[in-house]
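Taking it in order: structure first as structure tokens, then the write-up.
Of the protein chains in this complex, one is absent; all others appear in place.
Chain nomenclature is as follows: A and B, assigned in order of appearance, with residue numbering initiated at 1 for each chain independently.
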Amino acid sequence: MRHVKMTKSCRLECRFLLQSVLAAMIALPLVSFPAHAEGASAQRVLAIGGAVTEIVYALGQQDRLVGRDSTSNHPPEAAALPSVGYIRALSPEGVLSVKPDLILARENNGPPEAVEVLKSTGVRWVDVPDDFTLEGIDENITIIAKELGVPDKGEALKKKVAVDIAKARARLASIERKHKVMFVLALTDDKVNTAGTNTAASNIIELAGGDNVITEFSGYKQISNEAVIEAAPDIIVMMNGRGESADHDSPNALLEAHPALSQTPAVKNGNIIRMDGLLLLGFGPRTGEAISKLAEAFYGHEH
Amino acid sequence: MLTAKNIHVRLGKTEILHGIDIAASQDHFTVIIGPNGSGKTTLLRALTGEIGFDGDVHLNGVNIASARPVELASLRGVLPQAANLSFPFTVHEVVRLGLTTGVQTDTDVPGRIGQALAAVDMGGFGGRLYQELSGGEQQRVQLARVLAQVWEPVFEGLPRCLFLDEPISSLDIKHQLQIMQIARRYADAGGGVVAILHDLNLTAHYADHVVLMSQGRVHASGAPKEVLTPENLETVYGCPMAVGQVPPGMDFFVLPLIDAARRGLASPKLAVSN
Partner (left out) sequence: MSISLNAAAVPPADMQSGDRTVFARRTIALLTIVLLITALLSLASGATDTSAVSVVWALISGQDDLISAVERVVILDIRMPRTLLGMMIGASLAVSGATMQGLFRNPLADPGIVGVSAGAGLGAVSFIVLGGSVLAPVAALFGIYHVPFAAFLGGLVFTFALYRISTSNGRTSVATMLLAGIALGAMAGAFTGLLIFWADDNQLRDLTFWGLGSVAGATWPKVLAVAPIILPILFFAPFMARGLNAMTLGEATAQHLGIHVQIFKRVAIVMVAAATGASVAVSGGIGFVGIVVPHLLRLSIGPDHRYLLPACALLGAIMLLFADAIARQIVAPAELPIGIVTATVGAPFFLWILLRRRGLMDI
């Protein structure tokens, strides 16, 4: 009877083999097929990303849509379209099953292997930047309108969006003191998850004339209760459905019961603003509406 | 066949065996007796290579400390005190485990398993689940497994050895005798048997060579009549014993008629006083 000994060097060899195989596979060029349908004549469009879907509708091209992702919930009619799932968990065959000839995908889609496979089919794949700025909105509209072959409608939409935003921000020139605003992403387990710098939330707050009070970090992070009290925001902004109590008569009951939040001027004075997540953070064509609502809520009573 | 010299075994900081010398020859049924804690099982474990020891153990000339498990498996079978199974094996499959290393490739496996089960009076039990058997039946199945492993007492000119740790402790009298018969016949056919027993009467009747242990040392060893003396037994067991005669004041006792049982084992006859 022979005894098998798996020595350390054997295991290292196995690992090396794996590394080499992976490296070789990555070095192989992907087979590429010639790109198919020109964007202008694309009749079966898949929109991935809430703002992308909104823009397609705003350009009046919704009849060409054959599918959306799970974050596309505006306008309500979009719900009737088949959903290919979460933007970062796409399934290659699922995407292909709606037979798209053009895929418009907001950046931060995934997983990367699925995207590679989809690109290898030759279906036109267009990445749409997601940088939650006003310039970003313009860029989005330009790219999508060009792909759909309606550049003039695109220009018109850009103008409309610019006008909406300008009107919304008009009153901001005359404010004396900026309010301190804190965006609360989630309140699970009484832990306050809030937005720092370089987030869609902080940008929209700043655009609406508020002062995003959390500046010590970037991204969305959990902060301690003492930091919440330190920050002492005048206004709290949240998405619909988050931190809401089931009691309709006092929707802010959870916030009022929270040991730290209840000590903030925002909760003491009842200055809690809730808005639909896609509207607030999507940086799509309704951005003007979002800014307007926020500005009104921040400063409306001061005029 | 088996020679062991100067065996020392330490468990943690305590020394359990203090320099044991023991020899077991082929054709002999060697029995190790002694009170609880005298080191019998520890000694058996050392002799079968289950635990580490200082000293020298040779089985058929092979140094067991350096031999490969396969080599040893072809020379001897070991019956442990208890065995728990976590999976639902059938009796047939448990006995088959004895043939794990398949020492002889031309073995008729189902035939051997049947023979082994018949030898321990469990013929026909092959299809039963091991876990559903009683303690005594399980013990017999384990012995069948050991027998299946080293079925021929002498193989290729070398004697094989059975190491049995309390093989009859859970059995009724009839089956106790049966097992002792098997060991006796194995020795008579040229193999060796080393067994740990508690029953002094059966030891007296069946053993060729007795080793009496006490507190990690060999107190006495030799033929049964030499070792099982009232003086030895009282010293080691701490309890006075009558050897070869009925003790005064004891007018009721039960002893098996071993010779009669040997001849048929159809119905064990017992001698009952009065």
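The working rule: contacts are C-beta pairs under 8 Å (C-beta built on N, C-alpha and C of every residue); 3 or more make two chains touch, one makes a residue touch a chain.
Fair warning: this is a prediction, and the values are worked out from it, not measured in the lab.
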| item | value |
| --- | --- |
| Touch partners, limited to displayed chains, of the chain removed from view | A, B |
| Hidden-chain contact residue, picked from the options B:A24, B:L43 or B:A73 | B:A73 |
| Touch with the omitted chain, as defined above, among B:D108, B:E132, B:D188 or B:E234 | B:E132 |
| Touching the absent chain when the full complex is considered, from A:S91, A:T188, A:S250 or A:N269 | A:S91 |
| Residues in chain A touching the chain absent from view | 1, 3-6, 11, 14-15, 17-19, 21-23, 25-26, 33, 36, 67, 70, 82-86, 88-89, 91-99, 108, 110-114, 116-117, 120-123, 219-222 |
| Touch list for chain B against the chain that is not drawn | 45, 48-50, 68-70, 72-74, 76-78, 80, 83-93, 96-98, 100-101, 110, 113, 121-128, 131-137, 140, 149, 174-175 |
